[in-house]
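Got a structure for you, questions after.
Removed: one protein chain of the complex. Kept in place: all other protein chains.
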Amino acid sequence: MKEIRIHGRGGQGSVVLAELIAMAAWNQGKFSQAFPYLGGGGERRGAPVQSFARISDKPIRLRCRVQTPDYVIVQDPALVELVDVTRGLKPNGLVLVNGAVVPAKLLNAGFRVYAVPASEMALKETGRGIPNTPMLGAFARVTGELSLDSVLAAVGQKFSGEIRRINEIAVTVGYNSAPGLGREGE
Amino acid sequence: MRGDIPLAAVDQPGTSRAYHTGAWRLVRPLVQEEKCTGCGLCNLYCPDAAIQVVKSERGSRRVARFNPLYCKGCGICAAECKAGAITMVTEDNAREAAK
Amino acid sequence: MRPARVMYGSHAVAEAVAACRPGVIATYQISPQTHIVERLTYLRASGQLNSEIVRAESEHSAFSVALGASLAGVRAYTASASQGVLLATEVFYTMAGMRLPVVMTITNRTVSTPLSIQPDHQDSMAIRDAGLIQFYVESLEEAYATHIQAFRVAEDPDVLLPAMVCMDGWILTHCYEPIQVPTAEEVDSYLPPFRPVQSLDPDRPLSWGAFVDDDSYMEYRWSVVEAMERAKAKIREVSRDYAARFGRSYGELVEPYCAEDAEIVLVAMGSVAGTMKETVDALIARGRKVGLVRIRCFRPFPWEDIVSSAPRAKVFAVLDRSVSLGGQGQIAADLRGYLHGQKSPAVIGFIGGIGGRDISPKAVEDMVALTERFLDEGKIPPAPVPLGLKTEVSSNG
Partner (left out) sequence: MADTKVDPRSRDVRDDEILAPGHRACPGCGTAIAIRTVMRVVGRRVIVVTATGCLETFTSPHGYSAWEVPWVHSLFENAPAVASGVAAALRYLGRTGVPVVAIGGDGSSFDIGFGALSGMLERGDDVLYVCYDNEGYMNTGFQRSGATPYGASTSTTPAAAGSLGKTEHKKDLARLVLDHDIPYVATASIAFPADLMAKVRRALAIKGPRYIQIHCPCCLGWGFDPSETVRIARLGVQCGLVPIWEQERNTPRKSLAVRNPVPVEEYLRAQKRFSHLFDGSEEGRRVIREIQLIANRNLEDMSASLSGAGTSEG
């Protein structure tokens, strides 16, 4: 089982990102689960939120929050200063952070860290700076956990019309911008 | 309603008629039929539907008659009667008057 | 069955409710329940549902609307959580007293003060004595199934009681996971159309909710006691029928998990049972005789099923996600009561997951380790044992 923790702010689509991961995983024959943690007034726009996803070959029964993630996605680099985003991250874990560069705090922390300028891409491709779908594309590519096809299918299941179209572009741009991990077929 | 399941305090309609509030009464209305115009105001104002306008036993006129089963003896009918046809009397006096 | 697909918890509940074709749905929003009634209003607005929706101005009124609708002869549904449940408390008692088979979702959330929107079972536990059947579910698929089962149990002429389906707020209501559920046609074949027993009808003018004195109040109350007892067999039957028709089972009154040979038997309800199952597997792999009995129906309390599912139990380690302040956890208290006078199994009452405190596999392992220690020392604590309690709480941030 692979566990993913997403840090974001209300309004950045962190819950949708977790949902899309769960749907994409299911699309490619894996079991999955996604859910949010809205603490500290997390129902409000701008407040720090967390969401979680699990991907597994077997039905998922765990209902606790993701405490020892395999992957961490940070939707807003400023959160690195507010939240201990790598708490519990497995030793060979991976952090995907929105932005042009890796925040200094995450350098030399013993994890693989990738920066993806997702907000910028989102603004360019969708006209809105919501980074979740470029981050999703990048996540699929960098981790190799999800195929581009299954992610695009998930976007198609979630959205329709123009919103679907621009998010498909956003996912694809995010995917293509990120380095693969050199797995077979990637 | 199923007979074998007691459903919270459900009642048949109008069963209060089986409870005769006339027993609460200390005084009762006495209608002087010759004065009664049969206007029915007493019936309208009675909280207990205990006075009705009916055909007089002594003639063809319609007059007020109180219902001993339910009349609680409040005296509103007597107080409101425009013709002054109703007085409140004790049961004994009423019996006396009936003779 | 529909092909399995990833569904959102609140929407799964709304779809389950819609499949049951209620005549009236009463709505009032409160986190984490809101998305259920929002979805139902959307289904109605988009023509996918023909229920009458009454948007109440409070939970007290929402539950009262459901009460009035049910008495007037239609299937009625509503949902709430936390403060809303407490606000409507007296309505639950009248629903139960009038024997109205209203089904409702309670998306469990703790109660003030301090104000918190995080999950525990304090809200539904506060009304456990009101005369409602209480289901607690572990997963979204079970939540879907249980709403359909709940209508069938509640409306059974031998039962006729309101029923609540309790699901942990956020953990389940806001969860996405693949689930497989029956089609609307299949639900129709499983859940017969509503045949009201009660009615408000000028052609049969009955008076409901009369006042009674000491000459008959106790008898009415006792009729609910007996209906609750009859509900046990009905819940078993309805659960079995669901499994037989749709090939999916979530247990009956309880769901035992590796309990047959277990000496230490965890007892819990709600979503935490999933985490416990994972932990039980891990502990069994390490040679421990551990199992779980998940309570699926807390009212009526299935003590016979708990005991019979765990014939080798030395101890029931109960996890309550609520506590009777000044007393103990409610599940532990009930189980202790029924087992009173028996030397074994013992009952240890743990309190955990209060106000959303996360319960990880590690916490479950701690619970088992503590239980083993109490057994070894031969000291079963009479008082509730907190799980995951911090020793210090800062007063400001």
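Points to keep in mind about this one:
As written, the chain order gives the labels A, B and C, with residue 1 at the start of each chain.
Convention: a contact is a pair of C-beta atoms (placed from the backbone, for glycine too) under 8 Å apart; a residue touches a chain by one contact, two chains touch by 3 or more.
Bear in mind that the values here come from a model prediction, so they are computed numbers and not experimental data.
In terms of the touch definition stated at the top, the absent chain reaches B, C within the entire complex. Residue in contact with the omitted chain (choice from C:6, C:26, C:227 or C:331): C:26. The chain omitted from view is touched by exactly one of C:91, C:126 or C:283, namely C:91.
Annotation: of C:56, C:153 or C:171, C:56 touches the absent chain (contact as defined above).
Contact between chain B and the unshown chain involves residues 9, 11-25, 44-50, 52, 67-70, 72-76, 78-80, 88.
Annotation for chain C: contacts to the undisplayed chain at residues 23-24, 26, 50-58, 60-62, 64-74, 76, 90-91, 94, 98, 199-202, 204-213, 216.
Here, only the chains that are shown with their structure count from here on.
Taken together, the touching pairs link the chains end to end in a line with two free ends.
If you tally contacting C-beta pairs for each pair of chains, A-C comes out on top. Mean C-alpha positions place chain B and chain C at a centre distance of 55 Å.
Centroids of chain A and chain B (each the mean of its C-alpha atoms) stand 82 Å apart.
In chain B, no residue touches two or more other chains. Multi-chain contact residues, meaning those touching two or more other chains, do not occur anywhere in chain A.
Those residues of chain A that touch chain C in the complex are listed here as 15, 18-19, 22-23, 26, 31-39, 43, 60-65, 67, 157.
On the side of chain C, the complex with chain A involves touching residues 4-6, 8, 31, 117-118, 138, 168, 170-172, 174-178, 271-272, 274-275, 277-278, 356, 358-361, 363. Contacts from chain B toward chain C in the complex involve residues 1-2, 5-13.
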